[in-house]
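For this depiction, one protein chain was excluded, whereas all remaining protein chains were kept in their positions.
Each chain gets a letter, A, B and C, in the order it is written, and its residues are counted from 1.
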Amino acid sequence: MKKIINSPQDVVPEMVDGLVRSYPEYLERIPDTEAVVRSDKASMKGKVGIVSGGGSGHEPAHAGFVGKGMLSAAVCGQVFTSPTPDQIYKAIQAVDQGKGVFLVIKNYSGDVMNFEMAKDMADVDGIKVKSIIVDDDIAVENSLYTQGKRGVAGTVIMHKLVGAAADQGASLDELEELAKNALPHISTLAVALSAATVPEVGKPGFELADDEIEYGVGIHSEPGYRREKIKTSKKLVGELITKLDEQQHLDPEKQYAVLVNGMGATPLMEQYIFSHDVLDKLAEKKIKPAFMKVGNYMTSIDMAGISLTIFELTDKKWLEYLNYSVETVGW
Amino acid sequence: MKKIINSPQDVVPEMVDGLVRSYPEYLERIPDTEAVVRSDKASMKGKVGIVSGGGSGHEPAHAGFVGKGMLSAAVCGQVFTSPTPDQIYKAIQAVDQGKGVFLVIKNYSGDVMNFEMAKDMADVDGIKVKSIIVDDDIAVENSLYTQGKRGVAGTVIMHKLVGAAADQGASLDELEELAKNALPHISTLAVALSAATVPEVGKPGFELADDEIEYGVGIHSEPGYRREKIKTSKKLVGELITKLDEQQHLDPEKQYAVLVNGMGATPLMEQYIFSHDVLDKLAEKKIKPAFMKVGNYMTSIDMAGISLTIFELTDKKWLEYLNYSVETVGW
Amino acid sequence: MLTVELTKKWMELFYDEIDKNKAYLSELDTPIGDGDHGNNMKRGVTGVKEGLAKLKEPDLKATLQAIAMALISKVGGASGPLYGTAFLEMAKKCNETQKPEELFTVALEGIKKRGGAKEGDKTMVDVWAPIVKTFSDGSFSKEEIKKAVESTKDMEARKGRASYLGERSIGHLDPGAMSSGYLFETFIDAGGTK
Partner (left out) sequence: MLTVELTKKWMELFYDEIDKNKAYLSELDTPIGDGDHGNNMKRGVTGVKEGLAKLKEPDLKATLQAIAMALISKVGGASGPLYGTAFLEMAKKCNETQKPEELFTVALEGIKKRGGAKEGDKTMVDVWAPIVKTFSDGSFSKEEIKKAVESTKDMEARKGRASYLGERSIGHLDPGAMSSGYLFETFIDAGGTK
């Protein structure tokens, strides 16, 4: 493991500090926590607070999306480990303006349980809390009897939607409805060229040969659904779009937003080439995205790989929310 | 070499296409070139055009900085290879509004010569062209008898300054003066954990052992000034700041802007930890930056590493220029 | 009978066991999880140690509560709220009964409610559930603990991160089952019996 760090145990506090001190115009640390809140408190006045978070290692998610028009606060857990309820609870307290707080949670056992415990704590305080559990990763079969699909890059889309709506004065119930309506239309699938190395572990989550890739990996180096020899970008895109199409039934009559997401160690050069192939493949289906973004948004430490999110814009408002101007480090 | 590409020869055109098609609201390709121009033509009206560019592989530089308030156009050469004069010339023609065009050139033999030839071509057309040659990399000794220092991440600072000034109506002569005044105050130094792999070459520019780093590398895997065992982030920062201090004579009475730049494969996690140590080290010298930015701005394909740029703000205007709002993919 | 003494001793031994097996737990968590279970648990037991050290002459309830709060606020991940809930439920119940069997029963109920896992889902529940049963038939022993931990090997995960692997989770021990095994083993070592 070769990393620019001091000690594996100090990664999270130092990183959170580094981020907050580099961008004091946007961010502030909530005392005694590894949670980050907007420094522009006026921007939260009279509005529903939006809190997200999760394990660290997904930078700029989640703290990089804190700012006017997006998240009110983000809670940073240990690397790839859900934050604890006490910290989430403090973030809820810090952003509540009497209008309630909306939580954006990724569908992992740990995240779901810790955020739920925080919600219980806030209930006692009389703070109204609602939430959405994002599960956009179609690599995993959904089922009532299992944990279900994972939450990955589509979570950033969810941040953007509810963030923009909250900034425009949406109520807690309206945010819940928006989130519930949008969720089934957000689908993501990833491909990895290498796994992430958690600093405290010191070696990659899995090993891929020099010419191997793996489809369907999660953002914590969870193994995917198929391993094979590396293909051209066009063929990778072909595989991902075929699977996303099965899920979403891509239709030239409909509008779509596209998020191409680098996993941390994949240069923009490759992301733009991949995007080129995505646009070609969609054009074959007579689809031209109404919104597109390419870059590192929901990373997996130093994983090399890329994910593709397709979001069907069934409601006109959603495109407006995506284009709504924000003041954040990461969007 | 494991990369998401189609064929090494097609990397540049596909990447440029992918970028431009993903962000049609900002970017447009100049026909028959690998140069990119603002799609918002109105934003250029009556203003001096700003053109930059260079070899590809530095994404988001340079095309990602094209947009209102920053560059008017960027010319994308082959990977790590200066673009050709005919393409630069077409970019100059595309952005000239009768007020002249200002070129931001990095100090590499190739870039300097190709941009100069383009300038000669524009002269024939009667287009007024001035330029700055950025040489912020203090890893290389300056000397009248050699090529001198290289242009690296500080180039992005230069883009921002002249872009903001041009947007506010600065004349060609004023831009030249601004650039000349600011240049000596911009210093950068980098450290690499691994070298970049040019797709057409297929292997890294140099090899570093599993526990080795190299100080002073350039953005094309040019070797640096010292190789040693990896250190803590604090110690890396110590080395870089000591060298930058020798150059800039850091002074608590003065104002500074800081740019922490990831080289392509270095996750934000590490960049934020590094930034934390930079801020600590500067605090020891009683300096708190007036402006700071952390992220991937001037990359070196998939190099793992980081560069630190310190810019002394001797003119009050410069901070305003840095904070001036822009509409680009990359800033 | 669970006493303050026993609980403290138990937590000391649990700390040592986790400390010793930190790398192993993370290793178990690598093929079917995200490789952090050892680190998570280590943070937890360190928190427990610190939390208990701060208490002056606590009663059993305060002791169990301190353990719960330390686990909840230090472990994170999936195992934190589960272990935390287990001890919180025990704290709630312990003024009424100090019988390990009854306390572990409410703890198990808490885990099941918090995580929604059933027996056979390849989670820590597959250690807690059979072990709670051994108290009734008097078979509570290290052997039974080992058997319960081992039983997770052939299961297909349906909760937690391992569930994303489906069939490929078969053949690996569940890390949370292993750490729960340590919890019960050190309970025996501390002198705990039914």
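Everything that follows uses one rule, which is that a contact is a pair of C-beta atoms (placed from the backbone, for glycine too) under 8 Å apart; a residue touches a chain by one contact, two chains touch by 3 or more.
Everything quoted here is computed from the prediction, not taken from an experiment.
A.B. asks: Touched by the hidden chain, which of the shown chains?
C.D. replies: Looking at the complete complex, the unshown chain comes into contact with B.
A.B. asks: Taking the full complex into account, find the residue in B:159, B:220 or B:293 that is in contact with the omitted chain.
C.D. replies: B:220
A.B. asks: Which one, B:6, B:22, B:52 or B:82, makes contact with the chain that was left out?
C.D. replies: B:82
A.B. asks: Looking at B:114, B:131, B:296 or B:309, which residue reaches the missing chain?
C.D. replies: Checking each option in B:114, B:131, B:296 or B:309, the one touching the absent chain turns out to be B:114.
A.B. asks: Where does chain B touch the missing chain, residue by residue?
C.D. replies: 55, 77-87, 108-110, 113-114, 116-117, 139-141, 145-147, 150, 198, 200-201, 205, 218, 220-223
Operating definition for what follows: only the chains that are shown with their structure count from here on.
A.B. asks: Compute the shortest path length in steps from chain B to chain C over the network of touching chains.
C.D. replies: 2
A.B. asks: I'd like the Å distance between the centres of chain B and chain C, where a centre is the mean of that chain's Cα atoms.
C.D. replies: From the centre of chain B to the centre of chain C is 53 Å.
A.B. asks: Where the CA atoms of chain A average out and where those of chain C average out, how many Å apart are those spots?
C.D. replies: Comparing mean C-alpha positions, chain C is 31 Å from chain A.
A.B. asks: Could you list the positions in chain A whose residues touch two or more of the other chains?
C.D. replies: Residues of chain A never touch two or more of the other chains.
A.B. asks: Where in chain C do residues touch at least two different other chains?
C.D. replies: If we look for residues of chain C contacting two or more partner chains, we find none.
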